[in-house]
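The structure is given below, and queries will be raised subsequently.
A single protein chain has been omitted from the complex, and every remaining protein chain is retained in its original position.
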Amino acid sequence: MLTRRWLLGAGLACVTLPGALRAAPFSELLASARGQTVYFNAWGGSDAINGYIAWVGRQVAERFGITLVHVKLTDTAEAVARVLAEKTAGREEGGSIDLIWINGENFKAMKEQNLLFGPFVENLPNWAHVDVAGKPTVLMDFTEPTDGLEAPWGMAQFVFIHDLARVPDPPRSIAGLFRWAAAHPGRLTWPAPPDFIGSTFLKHVLYETIGDPTRLRQPADPATFEADTAPLWTALDTVRPHLWRQGRTWPASGPALHQLFEDGEVDFSMAFNPAEASTLVNEGRFPPTTRTFILEQGTIGNTHFVAIPFNASAPEAAQIVADFLLSPEAQAKKQDPTGWGDLTVLAVDRLPEADREGFDALPRGPATLAPEQLRPVLLEPDASWMTALETAWRDRYAR
Amino acid sequence: MSGLRLVDVRLAAAGRPLVSGLDLLVEPGEVAALMGPSGCGKSSLLALIGGSLAPGITASGEVWLNGTRVDGLPAEKRRIGILFQDDLLFPHLSVGENLAFALPRTVARREDRRRRVEAALVEAGLAGFAERDPATLSGGQRARVAMMRALLAEPKALLLDEAFAALDTALRQSFRAFVFEHARAARLPVLMATHDPADAEAADARVLAPWAAGSAAEGERKRPDS
Partner (left out) sequence: MARPLRALTRGGRDPFLAAPWLAIALFAAPLGTGLAGTLLPAFGWLPALGGAAFGVAPWQRLLAMPELAGAVRVTLTSGVLGTLGALALAVIFVAGLHARPVFAWLRPCLLPLLAIPHLALAIGLAFLLAPSGWVARLVALPLGWDRPPDLATVNDPAGLALALGLALKEAPFLALMLLAAAGQVEAPRQLAVARSLGYGPGEAWLKVLLPQLYPQLRLPLFAVFAYSLSVVDVAIVLGPATPPPLAPLILRWLNDPDLSLRFPAAAAALLLVVLLAVSLGGWRGLERALARWLRPSLGRGAAPRCEPLLRVGGALSAVSVVGLGLLGMLALSLWSFAGRWEFPALLPEAWSTRSWSRALPLLGGPLWTTVWIAALCAVVALVLVIACVEHEALGGRRPTHRVLALAYLPLLVPQLAFLFGFAVLLAYLRLDGTALAVVWAHLVFVLPYTLLLLREPWLALDPRFARTAHALGKGELTVLVRVKLPILLRPVLIAAAIGVSVSTAQFLTTLFAGGGRVPTLATETLAMASAGDRRSAAVGGLVLALLPLVAIALATAWPRLRARRRQGLP
């Protein structure tokens, strides 16, 4: 293990020199991190997540003397754009962002443009607890290798949410959902892409309509994209008049869809966190009869990460925070369904006894599926598919 | 030379002459009356002397007070008191505070200031009114407070800009007497702008009408009733 990590680190160091030179041994980081302020740019649309980040802020202030400021984004792309703008303006240090909650296309964009600090991840002491074998997506973000440039934070899997009292036996395929919508007009919708819930829903439609899903492991081919996605657009065009608001408009985000579900305007919601529905039941927002399900073909699972921009003002403190986010204590707290309920990236069965108890003691919410029910897990398609899909979506539906 | 002296004062509004070459000496204790209809330049002449000429009026000449040339000084340094047609008591201050506002800084002790205010109120026949809201006083009472306020600032000259015009006949007589009595006692040169000959008669004043011919005639046309 040690050797492999060392080799990987050394190999990467040759590729990305400036960052590697700055990655100091962890013990030295602690001293220089004290007193620093970390601007953590993270999507701010959920009370539960904001509350968890605030808890992290109190912990790192107490333990390491680090001030954590949560810069609440409506879309992670905003942060990517800002770092890119800073690079363009020649600001090589003293940048405005120290830590970003990121994955997928945004990570790929930042990695390709050399906007990231590191590799730093394997330097983090808590990296040792990460379930690399059981959760391969902690090293492979969509189809992009993480290369130690982003530290895993949580596991996500797409689930559909329904109310047993209204839809006792929900259809377990996209085609089934669309048939159900035709029979129940106005009761189905999804967030408008590029919102990530909406985009992920489209990916499931793509998985079911493309014929050969292995094609999605490769980049989309512009020459055949039109033909590859023709069945998808046929399916969407057919269901569109039966959607909520006759498919003329879409909710703006996942939480907006939750609100529609809570109000009874639609009968299905969606989430990238299997425990989210239970959290909302506990809060009294969703009815107690709320349940979740996945499709027969499976649903997309991925990992979300934190990364440090190349020009971060406080890269030392940012690494300390990233390590704390990986600690068994912080991971267990995050998985608590009465709070955020986000699944851990750690190998819980290999944790020391005391740490494992923290996870074992967690309740599983009424609407949360057991881990064995969350199979199969689909891999994220290559990011190029999503980029092409979003453009085509805008062209057809955003007019 | 004591008194208020004007040397070759000229006034013009938008190129139209109002006063051309006025020389005048008002001695301490003397009252001079500027007579003329509205718009002839009375108020502008007083404003020039007091130091608050409106923009748009051009002027030249010299203003002397007790041997000092004052036309270069800001209004607050000239020590020339003024009373208008309205009493202009400050609405946010009590009667006593209005009077205390006028006291020079040299009266420093709080006890002295209070005593001076009390004395002024007694003089105005308003003993015990210090805490009152000016809005609750009668017109005659307010006018007397305004005069006492002007005097408490220890002016070296007094300007009256239609100061009696807003009062009814009975009040006007008594307030005129009140003003001139106090001005003479303080040996102030008084320059009074009025369109009412009775004001000048009551003060036994020297009457002046130094207006450029055209302006007076025009004023006449504007206000045939005065």
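Should a chain be cited, it is by its letter among A and B, assigned in written order, with residues numbered from 1 in that chain.
Methods note: contacts are C-beta pairs under 8 Å (C-beta built on N, C-alpha and C of every residue); 3 or more make two chains touch, one makes a residue touch a chain.
Not measured: the values here are computed from a predicted model.
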Residue of A:Trp233, A:Phe359 or A:Tyr397 touching the missing chain in the full complex: A:Tyr397
Selected from A:Tyr39, A:Phe293 or A:Trp385 as touching the chain missing from the view: A:Tyr39
Residue among B:Gly3, B:Pro37, B:Gly51 or B:Gly96 that touches the chain left out of view: B:Gly51
Chain not shown, touching residues in chain B: 7-8, 10, 21, 47-48, 50-63, 71-77, 79-82, 84, 86, 88-94, 101-102, 104, 133-136, 149-150, 152-153, 155, 159
For chain A, residues in touch with the removed chain: 39, 41, 44-48, 50-51, 54, 69-75, 77-82, 84-85, 88-90, 96, 106, 109, 185-186, 192, 244-246, 248-259, 263-265, 283-285, 287, 394-395, 397-399
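Basically, only the chains that are shown with their structure count from here on.
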Centre-to-centre distance between chain B and chain A (centres being mean Cα positions), rounded to whole Å: 81
